[in-house]
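Note that this complex is displayed minus one protein chain, with the remaining chains in position.
By letter and in written order, the chains are A and B; residue numbering begins at 1 in each of them.
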Amino acid sequence: MNFEAHLPALQVVIPLLAAPLCFLLRQKSLAWLFSTIVTWLTFAVSVMLLAAVRENGPISYHLGGWEPPWGIEYYVDTLSALILVIVSGIGAVVMPFARISVEREVEAERIYVFYVMYLLCLTGLLGITITGDAFNLFVFLEISSLSSYVLISLGKDRRALTASFRYLIMGTIGATFYVIGIGALYMMTGTLNMADLATRLPELQKMEAALAFILVGLSLKLALFPLHLWLPNAYAFAPTVVTVFLAATATKVSVYAMIRIVYSVFGGTAFFDHVGIDETTMALGLIGMIAGSLVAIFQRNVKRLLAYSSISQIGYMMLGFSLGNVFGLAAAIVHIINHAIMKAAMFMAIGCATNQARVVSVDDLAGLGRRMPLTMAAMVVGCLSLIGVPLTVGFVSKWYLLRGAFEAGLWPIAFIIGLSGLLAVIYSWRLIEAAYFAKEPEGREEVHEAPPSMLIPLWILAGLCILLGTNASWTLDLAIDVATALIGPAGTGQGGGQ
Amino acid sequence: MTAEIFSTFNYWMVIMLMMTGFYVVIAQGNLVKKIFGLNIFQVSVFLFYISMGKVAGGTAPILADGYSVYSNPLPHVLILTAIVVGVATMALGLALVIRIKAAYGTIEEDEIEKLEEKEQ
Partner (left out) sequence: MIRREPVLRVSSKLFIPFIMLFGLYVQFHGDFGPGGGFQAGAIFAAAFVLHAIVFGVSETRRVAPPWLIRLVLAAGVLLYAGVGVASFFMGGNFLDYGVLDHHDPVHGQHLGILLVEAGVGLTVAGAMITIFLTFAACRIDGKPE
């Protein structure tokens, strides 16, 4: 067997096979150990895939040996390889952190359920990213969604149940909308393969209705501004590990799916000229940026605050997506990666604090700056990245977003980006003020620094925030490559499909 | 005009069912009814796919002597997958409703919201 040739299938099959095995193990430490090994293995596979793609160009893998467009094709290019690395990377880094956190936040007899669902969710997200088949994407979307509903409902607070239920309703409507759109496309073109669909561009341009369904469906999944209602409670009341994982990957993968469908299948900028959906998504993205940050300022629950900040950050991605030029799209792609890292770091820091001192509201952070210096320092790094201070990852994506806006001749957007950054300063400052300047409540038990198994993953992520901020070219070069391939060379702003 | 409507009869039915289901999801406050509305909504999409696979004059897609026109089996296979997803969603949704009932003592959305507001 030629191991390298089967990497695309292994990427999905390893966690898929591991889930039922984990289900049979049941014993919680065994399940944890097993899942940790599996997630790191998955991460290794995705890194090898990225290396292979950079070296030899896109990989197409035919499931069951059936040639596309008849069979299901797994298609890995730089964009999908990049997303695979970030999803499986976060999935792997979270695992060492998970053991203690899950022990505290999930009921003992349900802990093995957590690991099974975690692996299935990872399978689904990786599958969405790797597949080249539009219907297969739906199947993976549902695998990841169903398992994330379960993951959210594992929270001990009873509001986790209603949050999960609400997400289930909205997520299912989103996925069903997507299927309607795909059905209409299939009816017109007779194919489900994305690359094959893209070759039928003239036919597709008559398919505004199908695109509308697909866009609304995916926007529900990625929590674009008016469709975000499921997100805050789901993030706030899920176990922290789940929040870390979902905040860093689930919505990002949906953004990826949106980029894939609109740019690779529908032909991106040419299609924007034709139907003008970019104006709608841009407007919603901008409103989301402001509204999300504004609401975040007034939140008392820390995780809800960060959840609203996620909504505003998704606005940045949608803005970059809608600008329709290389810098904008590259900014969106880089921001997918950067935001995944910084939000994971921040939620993880809150997770450490919750574990040591039962932090729920912002006021509970009081005095922790001195008690848990390493954790809170990582949180500060996350805050700085959210604001977009130079030398952190947040700056890189904002800078390119600005360049994209100027190139598109939309200079007023620069003000909105600045305003949203300013609002981010305010809500970040609330966290920092509470942690470092507020008086410690009296009568609290002695609080200690988090254990190393939680601190090390946290600082891997916080370190990446700075490392990728100072060495921006590592991710940026790849993103610009990808954007150029999707749109055409920088500066022209024109060009078609694949 | 009438002929046009009848030639696209299946789509009219699909859209009616779809909107019925969607309306139930939005308008009903009872969580169980919401789940059933969601199910009707999904079933309408199943019908959409299944009716799309029909080829005029075609028989069931099983190889047999004397037949040369077959219906398109692919949408049916796709919907088989979607049905399984639908069953899973419904089972999970109802399981959540049972746990919500245990935790809140009610499955009416407005009453749950009142209880949640107190906790905030």
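Simple rule for what comes next: contacts are C-beta pairs under 8 Å (C-beta built on N, C-alpha and C of every residue); 3 or more make two chains touch, one makes a residue touch a chain.
All values reported here derive from a predicted model rather than from experimental measurement.
Within the full complex, the residue among A:17, A:100, A:374 or A:447 touching the omitted chain is A:17. Of the listed residues A:65, A:276, A:409 or A:443, the one in contact with the hidden chain in the full complex is A:65. In the full complex, subunit A makes contact with the omitted chain through residues 1, 6, 9, 13, 16-17, 19-21, 23-24, 61-65. Touch with the hidden chain on the side of subunit B covers residues 60, 62, 80, 83-84, 88, 91, 94-95, 98-99, 101-103.
Basically, only the chains that are shown with their structure count from here on.
Computed from the mean C-alpha positions, the centre of subunit A lies at a distance of 28 Å from the centre of subunit B.
Taken in their complex, subunit B has these residues touching subunit A: 18, 22, 25, 31, 34, 38, 41-42, 45, 48-49, 52, 75, 78, 81-82, 85, 88-89, 92-93, 96-97, 99-100, 103-104, 112, 116, 119. Partner subunit B is touched in their complex by these residues of subunit A: 135, 138-139, 142, 146, 149-150, 153, 158-159, 161-162, 164-165, 168-169, 172-173, 175-176, 179-180, 183, 186-187.
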